[in-house]
Structure formats: C-alpha cells, structure tokens
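Let me give you the structure first, and then I'll get to my questions.
Part of the complex only, each chain left as placed.
Order as written gives the chain letters A and B; numbering starts at 1 within each chain.
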Amino acid sequence: MKSDVKLFENGRRLDGRKPDELRKIKIEVGVLHRAEGSCYLEWGNNKILAAVYGPREAIPRHTQNPLRAIVNARYNMAAFSVDERKRPGPDRRSREISKVISEALENVILVEKFPRATIDVNIEVLDAEAGTRCAGLTAAAVALVDAGIPMRDIPVACAAGKIEDQVVLDLGKEEDNYGSADLPVAISPRTNEILLLQMDGHLTVEEFDKALDLAIKGCHIVSEFQKKAILEKYRHIPKEVG
Amino acid sequence: MTVTPLLKRDYLVKLARNGRRVDGRGFEEYRDIKVETNVVSKAEGSARVRIGNTQVLAGIKMDIGEPYPDSPDSGVMSTAAELIPLASPDFEAGPPDEESIELARVVDRGIRESELIELDKLCIEPGEKVWVIFIDIHILDHDGNLFDAASLASLAALMTTRVPAERFELGEDYPLPLKDPPISCTSVKYDKVVVMDPSLDEEDIAEARLTVATDKNGDIRAMQKGLNGSFTVDEIKKVIKASIDNGKKIREQLYKSVGK
C-alpha cells in the first residue's frame, strides 16, 4: 500500500483524470444468443460479460426456498484475465465476491414472485484491472433487466478510494495497488440505500464520509450509462418488429 | 422459513419498537467479553474469546517458507476459519462454505490491511526464507457475532505469539512484532433498528450486517456489509460512531488480557 509512485500531481491522477472523474464506460445489452439476458461492459480496461438464466426451478430440491427465489450470482475470472494466469475455478476471493453481489442483487429483485426458483447470474471477467466487483455488479444488473426479471430498482456500483491523502473516485490499477484505501459501494439509485459496501485501507471518519458521498455520486453517473444502454436496445426494437 | 423464526421475529421486533432487546441490553451494548490467552501448549500463540455464550479459539502456528514473488522481503500470513460441527447443529463437516470463507477473509483483511503484523520484520533471507504465520480460527460455540469473536481471538493470539526462532536455530524466541490492533465491531439491522453484537436470535432475523474495524485513533481500517438488506447513509455513520466507542472499550480489555 505504499511506494514511491506519484499518484497525484497538479490536481490530476496518473491517467490524467480529475479526482471525481470516472474511467471510460461502455455498455452493450443483449449480446448473447442463449442467455435470457446479457450485458457486455467495458470500464477502463475491465471487460465483463454478464448473463442471466431463470427464474427456473432450483435444483437440487433441498436448495429451494418455498417463499421466494434464490439469487445465485457467480463471479468468475477467466484464467487469462490477469497478469499471472489464474487457475480456473472459484477461489476464496471470487466466492466472497459472488456472495456479496448475490446479496446486493437479492435486495432489488422481486424474489417473492418466484417461490422455489433460482435466478442465475453469471459474471465473467475477461480482462481485469481494478474495480471488477463494481463493474460485475453493474453489468449483472443490466443483464437482469434484459432478462425481464422484475426489480424494484436497477442497482449500480462504483468505488471511491484514497490516494496520497486525496479522496478520489473509481481507482485505477496503479491507484488500487499503491493507494491507501478502497471503498466499493453498490446502491439502489432511487433511494440511495447501500446494498454493498466493503472497505480496505485507512480512512478517517471525515475521509470516509467524503468517500462514501463520492462513491454514491459515481453510482448515479454509472446508472445513467446503464439506462442509456437499455434504452438504446429497446429503441431499436420497434424498428425491427414493426 | 418455518413458523418458529417468524414468531421469533415478531417478538424481537415488538421488543425493539419499545427500545429493548431480548436479553435486556441496550442497542449499542455488548455482551460480557472474556479473553484467555495461552490456552494451547502446541501453538506459538493462542486465545479463547467468549462473547456471551459464543466461544472462539484462535491458534497461531509459525513456520519458515518462501516469500511471495512480489514482496520478497516480507513474511507471509494466512487465515483460515472452520465452522466445525461441534459449534452448532447447523454447521456441517466438509470444505469451507461461503460463510466461513467470508468470516476468514474479513478477519484476514482486518489484520492485513491495518498492517498489524510488521511483515517486513519477518524476513530471514530476502527472496528465499521468511516467517509464515498461520492464523487458525476454531469456532467452539456459536451464539452469534462470530466476526467480532473470531477477530478478537485472532488479535489476542497474535499479541501473545512468540516467534519460535529457537526451534529453527535462529537465536532466541521473541514476541511477534506488531503495531496497534484494529478492533472489529459488528452490527445488524432488523425492522429499521440497528443493534450491536447480535446474538444468534438476532442474527437469525437480521436483514443487513455491518462490520467496522477501527484503530486507536478512531480511524476506520476495514468494513464489510453483509446480507441482502440495505443501510441508509445515516445508519452507516451511526454504526461507525458506535463502533469507535465500543472499539475503545474492547481494546482496553484486550490490552489487559494480554498483559500490556
């Protein structure tokens, strides 16, 4: 968490961004043929594919909840998505991320409409560079909309962090490696309720307040990207259909 | 969910609306905490922590191994937690599940990100030989709030650990080099009420969970939100404040227990 790398100079970050500026984001909806809903998302150098299957009967039966659907998010990194090849299959980190993303999505999905069902959300990280859990949750939310899963709101995630005593939005790779805190946050944008929150590093209470505020602002910006991508897809449909 | 939890929920919610908890505690009040150290002779350090009826044992073993390629001058630490079937009728034998992985990772990050262990002092030969620290967390009795009990037991065990230099013919044993420990405090929310140090009954009906680790300056060193409920920003700020307050008291007790 420390180094001689100069992460912040003259009000600009290593990659030229301002403190409250996001990396470039690109979202495409409905990119897969088999999945019931899908989304391809680029966020900086992160490349993420999300696909939704369900609601469908949960199997084996003893995993069913008679009162509501289970949301089963699976965050997975491709072996070639990181500098040193990752062994295929889930590790402890990806299992924890799968858990917190599943919990966040469950909050907004109308799970009580689908007793005994499972809604499977597959998040594949094809290229990874800081912030994959936020990018993954954001892509998953769009894929859920594309799959027609009823939700109270479209959840969205974004991180804030701290580099050289400066609270900034959306840490990049070097910032993640050498910065002093990372705060990924997911919210329900209509209510600003916090669905996911983790923090590693060192923040004073004042810095935390500032970082949380910034992360929420970032979430709202990303939320606009989500909505535009969804509209974009459905704008084209009438042409094709009629 | 069967009927019993629903009845339990109704009862606890009713109490909460009257400002009460089932065991009479205040919303921000912890159960009694007991910390015993050096409870296992084979471990380099060990501690048994009780929070109410919850009991956790942490043991530290040290060995010599290779450093990670990207930090050739640093010791290595590794944390594992086992939700062994001894501790609860709901725990099953087998490889770690999501719950025990989250528990181990949250404890691990609390220690790692706060730089509690001075890993740079645990290098023997740069790039070749460093001390490896294994933190093993054994849940003995589960009555709620495993996060805080596991974290506290790990801290107490580390603070009483002696590096077994003699066994490896590297001079005399000496205490593990440590900085100030971050204290984890966990809250849960149900029906708009937020309570600290949840008992198992409260965890059973909890909608959202938040763990906050703070240091002696009242700074935040790690956080983890869990479960499918949500928190408002104000709730989070309030939890942080209460975590700093309780963290101070627990830190004092921890220092006393390890004889500092």
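Definition applied: contacts are C-beta pairs under 8 Å (C-beta built on N, C-alpha and C of every residue); 3 or more make two chains touch, one makes a residue touch a chain.
Values in this document were obtained by computation on a predicted structure and should not be read as measured data.
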Copies per chain type across the entire complex: A x3, B x3
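Please note the rule applied: only the chains that are shown with their structure count from here on.
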Gap in Å, rounded to a whole number, between the CA centres of subunit B and subunit A: 27
Subunit B residues touching subunit A - in the complex, by the definition given at the top: 1, 96, 98, 101-102, 104-105, 109, 113-115, 210, 215, 217-233, 236-237, 240-241, 244
Subunit A residues within the subunit B interface of the complex: 1, 65, 67, 92-93, 95-96, 98-100, 103-104, 106-107, 183, 188, 191-205, 208-209, 212, 216
